[in-house]
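Removed from the display is one protein chain of the complex; every other protein chain stays in position.
Let's look at chain A:
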């Protein structure tokens, strides 16, 4: 990826996160779950970067590291070009406001004991910004996400799933962030509600100039919403590129398989001839395969795939990178 420091807002470099597995009488660490194993990317000002992959690929861990919910085992996170680790405390406070997160499940991520007003004003109170004009700000936030002042005194259970997710978004917007981590923001919503929230997110991005890290396993929504896409498999980036690179010219076998596994809502396209059905399961991140992590399910795997780990290398197009010894020819 060729982001310069001027258009990068958040960058991560060689990010690793190992969760210890403890065992034995002394609860010593006996192994590690390698949730993230050397991930680097840049998120640019105002763009939507999709982070896709199946469960356990580490995509949510990336989001949690960005908002400070967990700390990386190694690697660096940059915010506006500055290493977060060495940042002065005052700047770090600002950083925590600037990057906010919207969670997947709007049912468990909102306190049932708080009204909409309390939920949305909580970030303002925590950061000491509620004193003057707090109520007006809350109403403004509710209106930004398509709710209104009449909803102020309702509790979470009085809202529908889509409305709850709007509340979650209003909370995330309260501190004027420049980056939103959207962790499966529409996956828990019904089909007829999803499009409402997807459109709302697009409108907010246009109006507020937000950058989105869009974490999702739903590739149709990613194609619609994202400018660039990163595909992860077992804690590694296997491919990244502009939206059209990934969806029209996928170079990594895993990306191809992932795309072809998705059932299209059109009976005429049933039994596509290029359909790839992968065999087997995703291996355990506790003991990932040697060399290329996808090789155990890959139909192109050769001896070299077991011995040498492929590096993420730019393809000819310049916008796309792929980590495969035998990438698809363009």
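Everything that follows uses one rule, which is that contacts are C-beta pairs under 8 Å (C-beta built on N, C-alpha and C of every residue); 3 or more make two chains touch, one makes a residue touch a chain; residues count from 1.
As a working rule, contacts and distances are computed from a predicted model.
Per its UniProt entry, the chain excluded from the display bears the name "Methionine ABC transporter ATP-binding protein", taken from "Uptake hydrogenase small subunit", "NADH-quinone oxidoreductase subunit N", "Methionine ABC transporter ATP-binding protein" or "ABC transmembrane type-1 domain-containing protein". In the complete complex, the hidden chain is touched by one of A:45, A:259 or A:306, namely A:259. Screening A:192, A:316 or A:329 against the full complex identifies A:192 as the residue touching the chain left out. Mapped onto chain A, contacts with the missing chain fall at residues 54-55, 160-163, 190-196, 198-199, 202, 217, 219-221, 223-225, 247, 257-259, 261-270, 277-279, 281-282.
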